[in-house]
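Below is one structure, written out as structure tokens; the observations come after it.
Missing here is one protein chain; the remaining ones are kept as they sit in the complex.
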Amino acid sequence: MAETGRQALLQVERLRVEFPTRRGRLVAVDDVSFDIHAGEVLGVVGESGAGKSVTGSAIIGLLDPPGRIAGGRILFDGQRIDDLPEERMRRIRGRHIGAVFQDPLTSLNPLYTIGRQLTETILTHLDVTPREARERAIRLLEEVGIPAAARRIDAYPHEFSGGMRQRVVIALALCAEPRLVIADEPTTALDVSVQAQIITLLKRVCREHGAAVMLITHDMGVIAEAADRVAVMYAGRIVEIGPVADVIRHPRHPYTVGLMGSIPPLHRKVERLVQIAGSMPRLHEIPPGCAFHPRCPRCFAPCRERRPERFAVAAGHEVACWLYGEAGDAAA
Amino acid sequence: MAMAEFPERRGSPLGLLHRLAESDLLHSFLSSPVTVVAAVVTAVFVGAAVFAPWVAPHDPFDLASVNLLDALLPPAWMEGGEWRFPLGTDDQGRDVLSTIIYGSRISLGVGFASVLFALLIGVPLGLVAGYAGGRVDAIIMRIADVQLSFPAILIALLVDGVARGLLPRELHDEMAIYVLVFAIGISGWVQYARTVRGSTLVERDREYVQAARLIGVSPARIMARHILPNVLGPVLVIATIHLALAIITEATLSFLGVGVPPTQPSLGTLIRIGNDYLFSGEWWITVFPGAALAILVLAVNLLGDWLRDALNPKLR
Partner (left out) sequence: MLAFILRRLVQSVLVMLAVGLIAFALFRYVGDPINNLVGQETSLADREALREQLGLNDPFPVQYARFLAGAIRGDFGYSYIYRRPVAELIAERMPATLELSFAAALLALLVGVPMGVYTALRRRGILAQAFMMLSLIGVSIPTFLIGILLILFFGVLLRWLPTFGRGEVVELGWWSTGLLTVSGLKALIMPAVTLALFQMTLIMRLVRSEMLEVLRTDYIRFARARGLRSRTIHFGHALKNTLVPVMTITGLQLGSIIAFAIITESVFQWPGMGLLFVQAINEVDIPVMAAYLMLIAFIFVLINLIVDILYYLVDPRLRIEKAVAHGHG
């Protein structure tokens, strides 16, 4: 577990999220645990369907029904937030935990000016006058790089380009001064040329406002650029978690190894990219034992039967793989 | 990069049945008791209508069997009623239950025929508009838009009125049913055309269609064999809801006196006939046909509602 004595800002303990369907209960997030400390950027990476967004939604209390939290606890500042009544949770959203979603076009109400959307958020959470709220909004827009903010504040969302809109969304996520921002695929819907700018912006602005970030993405490049630590998810479980540099340069879990190998490196020529055979199982077809074992080149006896525990392999770096247990070849 | 996607071919009937049996559709149908009841009610009406001569206790149009002495008898459970005429009789001595059964025949017949007619106009027009695009599309859609702003009943009334003016009286009576089907059908094609056009626009740009065009498959063939099967779902939903509307429209027109001829009364006609006796206390002549009409339309509407929810990909 985390090394510092300070209590983590966010503690997710053995979280389990289920979706009851006609075909039975699908487990989208299965016994997931991690911490986020104040001010740090935790990247959560994995393929579509790995459970990353569901985890983020569960933390902020916006799981789409019929999804529900079926086990575990979520603690923010030491207080449980997974079982709060709706009104208490509402006060946490925006004010303590903010969110940035994927598509900036659909995240903004097209019929309201961005100024209105900003000031109403500020006024909901902070005890300021409307005029102060407006000033704060303008300052925030300037921070996120909207030119002529004092004028543009009265513009409508469709008057902005995609990148600009996402900047507005980031401003909206931060305007009530939360300490944690959950960013769910913040750059996926943007032009490639704009993605880098937005990620840099996100990181900078959150740092300046003292907010930690849970950065959910399928793009390792984004993680490498912005995250301090990274958690790799597969089929609803965390398979590896640790400092970014460490995980990228020395991936331990066979899945992570495959992920890193599938990215063409800039500095070397490679004959062929590593490809992991097969594909991630659907939620109702998750194999017993380690979810990755059918595709794992290093699968051995325990993998098929028992779900791997998390083993520490380096400082702050853990892997959920039997290879790193006592019986495994790679035990630390 | 994903391979080109080839959509499922839903055309084959056997395949359709098989998939239907184990699909969510059947499950969703059976798990909604209201829908099951609605389907049963509709089936009963259709069955009664089709098998009317065998199901109805009397033949109300057989002048020989109708006796004026039996006129205006109340329903069987009331004083003065007879079980021979379970729901009472009208002013001519006709058994109300039998007139309802025969009337349903006309109502359902005109309803189905109108829907079919509207479908046969609307679906091809929609396919052509979506596939051809450009001016053809613009023209068809313009006409559709303009027509859509006028309520169906008005258009139906007008068509009927024109027919009445163009045809001499006797011919008009004979042709009244056809005119009616035409009127109701022509007032309802737009919805089909629009929906089909929308789907066609989506399918047209898919790779499999482009591939077919490259090979040289004729447009008609592409539309019929590739695009059409994918469009049937929404069309079915519209058709069901349109059926309810068609039945109501026919009933309304008949009630107003401009629908089916008096020799072949539909439920609407029966209600009109009964209306005159409302004030003198013989309420059953109107109320029972009215109830039958309402129940039938309600059942069809419920089916349409369920169908729409079941086939809606967004709600799955």
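Labels for the chains are A and B, by order of writing; each one numbers its residues from 1.
By definition in this document, contacts are C-beta pairs under 8 Å (C-beta built on N, C-alpha and C of every residue); 3 or more make two chains touch, one makes a residue touch a chain.
Treat the numbers as computed from the prediction; the structure is a model and nothing was measured.
The hidden chain makes contact, of the residues B:237, B:293 or B:307, with B:293. Mapped onto chain A, contacts with the missing chain fall at residues 60, 62, 90-95, 98-99, 101, 103, 106-112, 120-121, 124-125, 155-156, 158-161, 164, 169, 172-173, 176. Touching the omitted chain from chain B are residues 146, 149-151, 153-154, 157-158, 160-162, 164-166, 244, 248, 251-252, 255-258, 268, 271, 275, 278-279, 283, 286-287, 290, 293-294, 297-298, 301-302, 305.
By definition in this document, only the chains that are shown with their structure count from here on.
Taking each chain's centre as the mean of its C-alpha atoms, chain A lies 52 Å from chain B.
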